[in-house]
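Excluded from the complex is one protein chain; the other protein chains are retained at their positions.
We just call them A, B and C in the order they show up, numbering each chain from 1.
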Amino acid sequence: MQVNEYKPLIVAFCCNWCSYAGADLAGNNRLNYPADVKIIRVPCSCRVNPMFILRAFQRGADGVIICGCHPGDCHYTSGNYYTRRRMALLFSMLDYLGIERERTRLEWVSAAEGAKFAATMNDFAEKVAALGENKRLEDLRCKK
Amino acid sequence: MHKDNTKLTEEIIRASGVNPKKCMKCGKCSATCPAYDEMEYHPHQFVYMVESGDIEPLMNSKSLYMCLSCFACIDRCPRGVEPAKLVEAVRLSVIRQQGKNHMTADDVPAKLSEDLPQQAIVSAFRKYTK
Amino acid sequence: MQRIGVFVCWCGSNIAGTVDVHAVAEALKNEPGVVFSTDYQYMCSQAGQDIIKNAVKEHNLTGIVVCSCSPRMHEATFRKTAAAAGLNPYMVEIANIREQCSWVHKNMQTGTEKAIILGKAAVAKVNLNTPLTPGESPVTKRALVIGGGIAGIQTALDIADAGFPVDIVEAKPTIGGKMAQLDKTFPTLDCAACILTPKMVDVAQNENIRIFSYSEVQEIKGFVGNFDVTIKKKARFVKEEICTGCGACVEKCPMKKIPNEFNLGMDNRRAIYIPFAQAVPKVATIDPNACNMLKNGKCGVCSKVCTAGAIDYTQKDEIISEKYGAVVVATGFNPISMDKFDEFAYNQSKDVITSLEFERLTNAAGPTAGKLLRPSDLEHPHTIVFVQCVGSRCAACAEKGKEYCSKICCMYTAKHAMLVRDKYPDTEVYVFYIDVRTPGKNFDEFYRRAVEEYGVKYIKGMVGKVTPEGNKLKVQASDLIANKQLHIDADLVVLAAAIEPDKSARSLATMLTASMDTNDFFTEAHPKLRPVESPTAGVFLSGACQGPKDIPETVSQASAAASKVIGLLCKDKLTGNPCIASANELMCNGCSTCANVCPYGAITYEDKEFMMPDRTKALRRVAQVNPAVCQGCGACTVACMSGAMDLRGFMGSQIIAEVDAICK
Partner (left out) sequence: MKVSYFPGCTLKTKAKDLDMYAHKCAEALGVSLEEIDNWQCCGGVFNTARNEVANKLSSVRALKFAKSKEQPLVSVCSACHNVLKQTNHAMQTDSAFASKVNLYMAEETNYDGSTEVYHYLEMLRDLVGFDAIKEKVVNPLKGKRIAAYYGCLLLRPNSVMQMDDPENPQIFEDLIRALGAEPVIYAMRNECCGGYVTMENPEFASKKSKAITDNASSFGADMIVTACPLCKYNLEKNGNSIPVVYFTELLAEALGVKEDAQNA
C-alpha cells in the first residue's frame, strides 16, 4: 500500500478507431484501471500535437500516454507511423529536459485489446506513481 | 534434447554475424554447394543445427574442412542467411582449441606437388590451423 | 459565449451505481458557459431526448454536453436530437462516464471525481465548438477502368450492368490481359480462352462500355465524383471503325521477323498485326518501330490489300478528355525479369523458360500449336524440372527478387505438371518446392491429384544450379527429405517467376495520389474491411494491382470493386465528413509539408492575392484542403510548422482546453 495519498495525474490520448474503442472494451469487460487516467479522444494518434503533451506537463500532468492503432492497422493508413516518429523525437527531447522516460509512453492498442488497455494503464500509472510528482515543466502560474 | 550449448551457440552466432532464424528451409544452399557430397552435415543442416544449438556433432565433423569458401550459398540464399559464415565460425571454434589443428606443417610435404601454387598451402593453413 | 446545457445520464445503475450523478450535474453547473444542468435515468430514451430538446428551447442553448456512455454508442443519437431541436449537430460533445469511468472504477468517490473532470473537459471543448456543415459535391455518373485484363473486364461488365457508362483504358491493342495468354485454368482445367473470350465479346457489345485500346491515361485531376482524365489513344495507323479484322494486311506484310509479344517472343509476328484471333477490338495495329512504310516511306502493301481502306499512315495520337465519378485501377501484374537469377541459366539456354512461356508452349494457339516441344530444337522433352519460388520469398535481395509469396505459382505449377503427365505419360516431371501453398477451394485436392494420380515427383528442396551442356540441362538440386544432392539431366526447366505489379502502376498511383506499398502494390483503405478501395476516395482496386491473386480471387475482387463503384455512382451528391482540416490562409506559407504527409492527396496549393500590411497586393501560395477528399486524420495539423492547419471538430484550441480542464 502506498503510504501517502499521492495520486498521479495521467492524460491519455486515444485514437478514435482503435485505442478509444479498446478503452471502451476494457469498460465493457469491467477491467479496472486507476481513475487517475483521463482519456482525450482524437481522430488519429497523428492528431496529437507535441504541444498538447507539453501543455499537459506544464499544467501539472505527471504522465502522458498516447495510444494508437497497431502499425499497419491505422484507419488513415499511415497516421500512426507519423506518431511513432514524432514521439520518438519528442520523448527523447523530454528526457533531455529531465522528464523521465517513464512519464511518456506510446502504445499500440487495438479495438480488441481491452485487456491490454487496462494492463497498460495499470502499469503506466504504477510507473508514474513511483516517480512521484512531476515538477520539471509545471508552470506554477497555472496552479489554482 | 542435446545438452545445453547456449553459450557456444551464442558465440558462434556472434562471431559469424549470421542469424540462423532467417532460414526458411528451402535448401538452396545445399542445392548449390559444390562440396555437398564430401560433407557429412550439409549447409542447410549447419544452419538448422546451429539454430537448435546442436553444435557438437558439427564440431566433430569433417564437413568443416570441406567447405571451399566459394560463397555460393551466401550469394544464392534467398533469405540472406550466409551458411558459409556459420561453417567458418564453427571451424574456428574447433581449431582455436589447443592441439586441434586440422593440419600441421609436417603434413605438408606429402601433399605437395611440383606446380602447386603457394596460394593453396597458405589458404589451407589459414583454414585448417590456428 | 456559449449557452451550454449539461445532461448527465444514469444509465439505470450502470453509471449511477458508481457515480453520484446529481453531484456531477451540480458540479458542472458552475463551469463557464453552462446555463443548465440536469440528470436523468436514460438520456438516450425518448423521454431523455425530450428533456434535451425542451432545454434547448427553454434555455436557448447553443451547446450540449451529454455525460453518458461512449460516443461510439450514442453520439449520433444525441446529434440527431440536437438537430431536431434546431441546433447544429456538431455542437454536441459526449463525456464518456460509463465505459471509461463507472464501469472501470469501483469507488463512488473516485468515480464521481473523475466523471466531473471528464464533464468539465467536454464543457471546455463545447465552449470552443463551432457549427459545422458537411460539404456536398456532385457525382459524374461514369466510371473509368484502367486495365483490360480479366479484373478490368469483370469490373466494367458489372458496372455497365447496373446501368452506368464505363470506359476501359487498355495499353495493349486488345483487352484480355494475362488470362488471354493462359492455356488451362486451375483447379477445374477449363480452357482460359473458352471462359474469357465470351466475356470479351460481352464487353465489346455492351452499349454502356467504351474500350480505349492501345491507349494510356495521361493525366488525372479532380477528386471523388469529379475526376478529369486525359487519355492518350496512340496512333495504330488503322481506322478502328472501318477495319473488319479480316487479316489480309497481316498476311501480306513483308516484315515477318518481329518478336511476338503475345507469345512472349517465342515466335514472330508481322509489322501489322492482330495479337490473337479473338482480340477485342479485332482490328489491326501497325508497329511503328517495325513498319517500313512508317520508318522509310517504302512499302504500303497493307494499304493496297485493305479492301475496306482502313489503313491510315498519317494517323496521329488522339487526346481524349473525359469526366468520371470513380476510377478503378486494374493494371495487373507481370513476371519479374530472370536476368538476376542466371544460376538457372535462363539467359543461356532457350530451354529454360518461365511458367508464362510454358503456358504459351502448351496453348493450342501458341507457337507450337499446343504440342509440348522444347524451344531449342523442337524436340519433345522427356524430363522436365519445375522450380518454384524463383524470386518469390526472396528477402535477401531487394534488387533481385520479391519478399512476398507470389501466391499463384504453387497451383499453376501443379496444373502444368499434371497436364504434362496427362498428355505425355512418358515424360518425367519433377517439381522442386519450398512449401506447397494451396489454400483455396479444391486447391489442395488438385495438388494431391497431381502427385497421387499423375505421378508428378514433388521434391522438397531447391535447385541451385542449371548447367546447359550438349542438349541437356544439368540440374543440381537438393532433396531435403532424402538429405541428398540430386543431379538431374533435364530437357526443359520451367521457372515459376515471381510476379510484380505492372510498371505503369507507379506513375498511375502518383497521378491518383493513391498510396502504394514498398513493392508497388496499391494499398487498400483497410486491409481487412475495405479491401477493394484505395485510401484515396473514389479510387477502387481490382485484381493483382493490389496483390498477387489467382483468377477466382481476381474476379471476386473485381465484382466487389464494381459494387463499390455502383454504390458511389448511385448517389446524386456526396456528403462529406465536416470534421476535416482547413488552413488559415493568412498563416500558411505554402511550404508543402502538409501535402507531403497527407495520405489522401487532399491538399493542393493555390496562388491567392492577399493585401499585405503595406497595402500592396501580393500573390501568395497557400494550402487548400479538398473537403471531398480529406478524411480528417489530422496528420497535416501537426506537420504544419506555421500552425496554419487545423482540424475542425478537433481543433488545437479545443484539445488544449480539454487538457487544461483535466489538469486543473
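Observations on the structure shown:
Quick note on the criterion: a residue touches a chain if its C-beta (ideal position, glycine included) is under 8 Å from a C-beta of that chain, and two chains touch if they have at least 3 such contacts.
Fair warning: this is a prediction, and the values are worked out from it, not measured in the lab.
Every visible chain touched by the undisplayed chain in the complete complex is listed here: B, C.
For the chain left out of this panel, the touching residue among B:M24, B:M59 or B:L92 is B:L92.
Annotation: of C:F341, C:F386, C:Y447 or C:F540, C:F341 touches the absent chain (contact as defined above). For chain C, the residues touching the absent chain in the complete assembly are 339-343, 345, 347-348, 465-470. Contact between chain B and the absent chain runs through residues 14-17, 34-35, 37-38, 65-66, 68-72, 74-75, 82, 84-85, 88-89, 92, 103, 111, 113, 115-128.
Definition applied: only the chains that are shown with their structure count from here on.
Taken together, the touching pairs link the chains end to end in a line with two free ends.
Each chain gets one centre point, the mean of its Cα atoms, and the points for chain B and chain C are 47 Å apart. Looking at chain B, no residue sits in touch with two or more other chains. Counting partners per residue, chain C has no residue that reaches two or more other chains. Taken together, the chain A residues at the contact with chain C in this complex read 9, 11, 20-21, 23-24, 26-28, 30-33, 35, 38-44, 46-52, 55-56, 59-61, 72-73, 75-79, 82, 86, 118, 144. Chain contact summary for the complex, chain C toward chain A: residues 70-72, 96, 98-101, 103-107, 110-111, 113-114, 117-118, 121, 515, 523, 525-527, 535, 579, 597, 599, 631-635, 637-639, 647, 650, 652, 655-656, 658-660, 662-664.
Chain B meets chain C in the complex at residues 22, 24-33, 36-37, 42, 44-45, 72, 76-81.
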